[in-house]
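All protein chains of the complex are present and in place, except for one that has been dropped.
As written, the chains take the letters A, B and C, and residue 1 is the first residue of each chain.
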């Protein structure tokens, strides 16, 4: 279980947010909402262990993630604003790299491409794909090997309605298998009985 | 003691109490050292009156090296113990160190011209000082290239530490290089012993330079701390207006 | 007068000794002045900001 206690961060000598207490149980989805600059991306990066909070701490099953960042990295999937694709490589090679990098079987790549409706495009260089296809290819990493925690930052940007439904389905399956999701999103993505967590702009 | 000083407000108050004394002492030591060195210390039998350049050249060179060590230690303290004043001190020291480095280089050149008959020789000491100057320039450039103070301070600290590991290697390599390439006719700047009549004014001036360093360092640290407060307030205003 | 002239001549090395001291003091005074000026500027800005803060606080409800 992922939990934060009294989380606060100062960036540019300004408090982005303070006193965030958030707990995510297995099977649960949390949707982060709030105006621009309220720190949705910042919070996701803290949960991923990319950023250290100024005060407070993030724990996984009671142990602080800062104590073992590598272990925490192995239980999460983070999807940020970039798709993390190399345009010179094919769709398959892009995914295969991430599979090898995290030490999971490369055989899962074909399934992951199929899952996102990219099965026919596997041999195409990522550079010739449309923005929506690139985003789907980036999200295909979610389907590589199961990991308990998904942290998604605006995953629906440049996706069409059908692809958004696809993503919603993936999140549903992930939760049904006991996975957790924290997602920052403005609109579109409807997640049944998800909890909404509103970030206020710090004064 | 250190933790008490870590509080910037307390530090500012202490600095305000110390600064008038430091400033006065600096000026007095300068006058004493310079008058003694220029007027009363004897001229060298070999180098004549040019030896008086030593009274500014040597303290400047010492402080140029001291400045980098200070910066590296402050950076280490800032990175490891996250002491809030350490990176302010490191940033404030850099232009001072660079300034003394420049003074040491130019006065060395002005001393060298009558002695060696040339403005610049690729002597190991001068070359090391030149590389040290470049290291200062890089450090200052990195500070000014990164806008967010948190990232800039940590990046600069990493650079200072990597530089500090490299400085002895650079020094050694330059010494090695100069024995390889240098014709041995170059005169050594320092004799085996320095006469007390020269040593005393030199020490007084060295103390004056050190006092100057501390005084201006405190001014710069104060300015930096207040500047950060200003930055925080303006950003806060901007955030509220948005 | 002679003593002063001898002193100023620096045994014929006046052109090296005096510029060395002049440069040293120029750099040191320059750094000191620049540092003082930065400090004054920061202090002035802080004063200005602290004066304008209460005015902005007096507009409640806007942030909400």
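The rule is short, and it goes like this: a residue touches a chain if its C-beta (ideal position, glycine included) is under 8 Å from a C-beta of that chain, and two chains touch if they have at least 3 such contacts.
Methods note: contacts and distances are computed from a predicted model.
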According to its UniProt record, what is the protein name of the omitted chain, chosen from "Acyl-CoA dehydrogenase family protein", "Simple sugar transport system permease protein", "Heme exporter protein B" or "K+/H+ antiporter subunit F"? "Heme exporter protein B"
List the neighbours, among the chains on screen, of the chain that has been left out. A, B
Option touching the unshown chain, where B:15, B:38, B:174 or B:221 are the choices: B:174
Using the touch definition from the top, which of B:28, B:162, B:203 or B:238 touches the missing chain? B:162
Touching the absent chain: which residues on chain B qualify? 131, 134-135, 137-138, 141-142, 145-146, 148, 150-151, 154-155, 158-159, 161-163, 165-166, 169-170, 172-174, 176-177, 180
So which bits of chain A touch the chain we can't see? 45, 48-51, 69-74, 76, 78, 80-86, 88-89, 93, 97-98, 100-103, 138
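The working rule: only the chains that are shown with their structure count from here on.
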Computed distance of Cα centres, chain B from chain A, in Å: 48
So how far apart, in whole Å, are chain B and chain C when each is placed at the average of its C-alpha atoms? 17
Two or more other chains in contact with one residue: find those residues in chain A. 201, 203
Enumerate the residues of chain C that touch no fewer than two other chains. 63
In their shared complex, chain B is touched by residues of chain C numbered 7, 10-13, 16-17, 19-21, 23-24, 27-28, 30-32, 35-36, 38-39, 41-43, 45-46, 49-50, 53, 56, 62-63
Please give the residue numbers of chain B that touch chain C in the complex, ascending. 34, 38-39, 43, 48-50, 52-53, 56-57, 60, 95-96, 99-100, 102-103, 106-107, 110-111, 113-114, 212, 215-216, 219-220, 222-223, 226-227, 229-230, 233-234, 237, 240
